[in-house]
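Questions regarding the structure given below will be posed in turn.
Only a single protein chain was left out; the remaining protein chains are all shown in position.
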Amino acid sequence: MPVIKVENLTHVYSRGTPFEVTSLDSVSLEIQRGEFYALVGATGSGKSTLVQHFNGILAPTGGNVRVCGIDVANKGLRRELWHRVGLVFQQPEHQLFEETVFDDVAFGPRNLGLNNAEVRERVIDALRLVDLDPEEVGRTSPFRLSGGMRRKAAIAGVLALRPEVLVLDEPAAGLDPVSRRQLMERIDRLRGERGITVVLVTHNMEEVARWADRVAVLHKGRLAMEAPPREVFNKTEELRALGLDVPATVELMLRLQARGLPVRADLLTIDEAVVEIARILNMERNMEMRQPGV
Amino acid sequence: MINVTIGQFVPGNSLLHRLDPRTKVVCVIATAIAVFIIASWYEFALLTGFVFLSMILTGISAKIFFRGLLSIWLLLAVTFFLQALLTPGEVWFGLGFLKVTKEGLAGGGQIFLRLVLLILIAFLLTLTTSPVNLTAALESILAPLRRVGVPTHELAMMMTIALRFVPTLLNEADKIAKAQRSRGAGFGSGGAMDRVKGLLPLFVPLFAGALRSAEELAVAMEARCYRGGANRTRMHSLTLKPEDYMTLLITFAILAITVWLRYT
Partner (left out) sequence: MSSNALPGKQAARGRSREGAVYIRVKGLTYFYNRGGQSEQAALHGVDLDVYKGEFLALVGPNGSGKSTLARHFNALLTPFEGTVLVDGMDTRQGEYLWEIRQRVGMVFQNPDNQIVSSLVEEDVAFGAENLGLPPPEVRARVDEALVLTGLSEYRNHAPHLLSGGQKQRLAIAGVLAMRPDCLVLDEPSSMLDPSGRRELMDTLLRLNRSNGVTVVLVTHYMEEAAVADRVMVLCSGRSVLAGTPAEVFAEEQLLRNVGLELPVAAKIACRLRRRGFLVPDGILTIKDMVAYLCR
């Protein structure tokens, strides 16, 4: 069942002024409940505009968006979406404002009108989910934390809303490789444990290859492709033309193919690539054994 | 996405683009004075002609000027109607208690024209002069004040940076507001105290961000050897060319004519 259904969505900024910009142009897609859905595209392709329709911050100029069964065009109902769809913006650590991490994470739950005990329970739960100690870090000022911890605290602020859909815009940008991987593992685990639908906006094709069930490629406000990563990354030339990359493993396999090696190119993870290369190396080894003179 | 492009520099190579920015600043002031002096319709025609000719010389589409006027149409309309309705005199026609007088209509028309001309004159400057050149001109014109302790270079640099950061800060404010609304912030609802409190989630991160930007920018400027105005040169050194003298001459001639027509 689709949790988000987008039909012919068009969004125009500053409509009716001389500065009119069409940011999205009849985009249609569906995101299934419990899915890990990735959204890629060069800067300015309309990714951020699209996801801002998912929690009712933006209303469509044309077309239709239904989220959790709610029509986003309906002004009254749209207001409910903010807590059902959690939106983590780029560099969310820049939005922290409260005196303590606890209060900042509590901002969302308090806006939901929950009582103190419920707020407390949610904050503690959310901080644990991102590996922050609720007791120790909770009492600290967010401005005293390291960059990586601030990022986690900000993500906890959205998780505390207990959203059905979690949308993350470049959540791992600027993190070192290991923190990056830990964050992605954490997000995927949330999906498994709590049945949250994850929408990931990213530039990192390795992450798409590793985690996403399906990926949509936006280009200049239009949907250029939508398919499982394996199929999308098969279209290397098209992706490059859209200013994007393929994962390094795919690139490697394609270059090997170009040099005449009989390898498959639709491999996403390093494990798959290793198996495939091992197969080739074994083949060569066998050939050499059969023709000792060559 | 927020637009602040009204009246913003349009690169080009017209006569007006090439003029020394100081010439343009002085001419704009002179013409603006003329606009306030003129009273008769002949004088209006003279000045309007001068402004229109300058607009054509910029090579910039009339649409861009027109859009700028559109953005303040409300101000123009209100001034015109207030003047038209509130001036006593010979009643031209009346609608109930509203009476439009001939004097009012003429006065309203003149005020309307004056405002339009002023705005167009300002656009002539801002559309053809890059912000950097504009601040360089102001710095140069205000240079004598340096002797009495006015930090003219610093003021000019502040203006340059402010102009540069307006779009960045507006985008940042937009982003933060959206992020906080995504956590249920309702800006500007409830009582006065609640409203002020409600703005904290927007203003605290915005100020923190502005401070961070300022600090990073200061470091980046220092890294590029910035140490105040001393010892600094400019890529576009300001030199008055023959066309600058010509322009100044023509502009001041027009100002002189308006003064003469008005006071003799």
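Here the chain labels run A and B in written order, and each chain numbers its own residues starting at 1.
Here, a contact is a pair of C-beta atoms (placed from the backbone, for glycine too) under 8 Å apart; a residue touches a chain by one contact, two chains touch by 3 or more.
The structure presented is a predicted model; accordingly, all values stated were derived computationally and were not measured.
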Of A:25, A:80, A:213 or A:245, the residue in touch with the unshown chain: A:245
Which residue of A:59, A:73, A:114 or A:270 touches the chain not shown here: A:270
Hidden partner chain, touching residue among B:89, B:107 or B:131: B:131
Which of A:15, A:139, A:189 or A:255 contacts the chain that the document leaves out: A:255
Absent chain, residues of chain B that touch it: 8-9, 11, 130-132, 160-161, 163-164, 167-168, 212-213, 216-217, 219-227, 231-237
Contact set of chain A toward the excluded chain (per top definition): 42-44, 144, 146-148, 173-179, 181, 203, 205-206, 243-245, 247-249, 251-252, 255-256, 259-261, 270-271, 273-274, 277-278, 280-281
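In this text, only the chains that are shown with their structure count from here on.
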Chain B partner contacts - residues on chain A that touch it in the complex: 13-14, 17-19, 21, 23, 52, 55, 57, 82-83, 86-87, 89, 92, 94-97, 107-108, 111-112, 143, 157-158, 161
Complex interface listing, chain B residues touching chain A: 1, 3, 5, 63, 67, 175-176, 178-186, 200-201, 204-205, 208-209
